[in-house]
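Up next, chain A:
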Amino acid sequence: MAATHSISTRTRAATTSGIAALVLLAVAIVLPAFASRSLIQDLFFILTMLTLAQFWNLLAGYTGLVSVGQQAFVGFGAYMLFGSTILWGVNPVAALALSGLFALLLAIPTAFFVFRLSGAYFAIGTWVVAEVVRLSVAQWQAVGGGTGTSLPRDARDAMWGVEWIEVFFDVRSSEARDILAYWLALALAAATIGGIYWFLRTRRGLALAALRDNVEAAKSVGVDANRMKWIVFLVAAFGTGIAGGLIFLQNGRISPDSAFAVTQWTAFVIFIVVIGGIGTIEGPIIGVLVFFILQEALADFGAVYLIVLGLLGIAIMLFAQRGLWGLFSDRTGIQLFPVRRRLVTPDRGNS
Partner candidate 1 sequence: MALLETKGLTAHYGDFQALFGVDIRLEQGETVAIIGANGAGKTTLMRAITGVLRGQADQIRHKGTAIGHLMPDTIMKRGVVMVPEGRKLFPSLTVEENLLIGGQHKGGRDLGDRIDSFLSRFTGAPDPMALAAGHDGTGLWTLDTIYEIFPVLKERRNNPGTALSGGQQQMVAIGRALMSNPEILLCDEISLGLAPVVIRDIYAALPRIREGGTSVIVVEQDIGQALKVADRVYCMMEGRVTLEGRPEDISRDDIHAAYFGAKA
Partner candidate 2 sequence: MIWIDTIVQGVLLGGLYALFAAGLSLVFGIMRLVNLAHGDLIVMAAYLILVVVSVLGLNPFVAAVIAAPIMFVFGWILQKGVLNRTLGEDILPPLLVTFGLSVVIQNALLEGFSADSQRISMGPLETASVSAGPVTVGLLPLLTFASAILVIVGLNWIFYRTSIGRAYRATSDDPVTASLMGIRPDRVFASAMGLALIVVTIAALYLGTRSNFDPYVGPARLIYAFEAVIIGGLGSLWGTLAGGVIIGVAQTVGASINPEWQILAGHVAFLVVLLIRPRGLFPRAVD
């Protein structure tokens, strides 16, 4: 019996879920042909929140960088999209790349400041930076100063692909824009999840997991903690900036208060990750669905919704720190995105 061992991260559930994910993606792409406009809008919301949650999870769940200031990158990315379309006439879809790029540029001085603070003080430091950016942007008169502005009509009409969607699906231009935004959000969310999953399975990514589990041990095997923190912080800013640009591109209107809202872009995102399960890729997916369902169910109760969300987040942090997905995964052993490498022997399992 020549048992050759191999290292694998694959589990049966993961193979099944890989196929399911591809099918799901295909369905999601063609969905606008059947779905109502409100469903497309809901899905846009879910996908963009999911993207933000995945990046926050990458920061806090994998790298220990608990940021309460991600709204800085959402808002700055969004404002750069408006600024570059209004001032330089860039096509809004192309301007999304600028959203990410400028958020990345903002992240460099930000990291320089906040990495001087450790632990909890890092968290409030990021918040201060976000406030500084919000107050500074509010001084920028070309995009409406403190009151904000709308995306100009000609810029909206010039969006790549809208005309084609109008003809193909036989819809009005406002609906066509929603479909385009939905596709972009779908691409962004898929790329984010795929990218993070790929990253976590690379040597660097595994080092990141080692870092989270034990900083000293990771150092002793040559993981440069500081460099990893920089990389993750910049990548998260880039992705968060694009998501911010996309959210306000679909919204069509921007103001400093909405673009830099700590509740919307950070509190909700944190609750999504915590409720779903921090430190897993599955967690934010479960979390965003729970979040959306709760929001729909409690829509008529105003502030009660936020109280419930806050209490749920506290309860999970106190009694089930690994979130809903953690509870499920512990009971069933199922992992959809296995990261840990397992030793596989051919005569046992995997056959």
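Inclusion criterion for the candidates: all candidates are chains of the complex that A comes from, given by their letters.
Everything that follows uses one rule, which is that a contact is a pair of C-beta atoms (placed from the backbone, for glycine too) under 8 Å apart; a residue touches a chain by one contact, two chains touch by 3 or more; residues count from 1.
Just so you know, these numbers come straight off a predicted model, no measurement behind them.
Novice: For chain A, choose the touching candidate in this complex from 1 or 2.
Specialist: In this complex, the candidate that touches chain A is number 2.
Novice: Please give the residue numbers of chain A that touch candidate 2 in the complex, ascending.
Specialist: 60, 64, 66, 68, 113, 116-117, 119-121, 123-125, 127-129, 131-132, 135-136, 138-139, 146, 262-263, 267, 270-271, 274, 278, 302-304, 306-307, 309-311, 313-314, 317-318, 321
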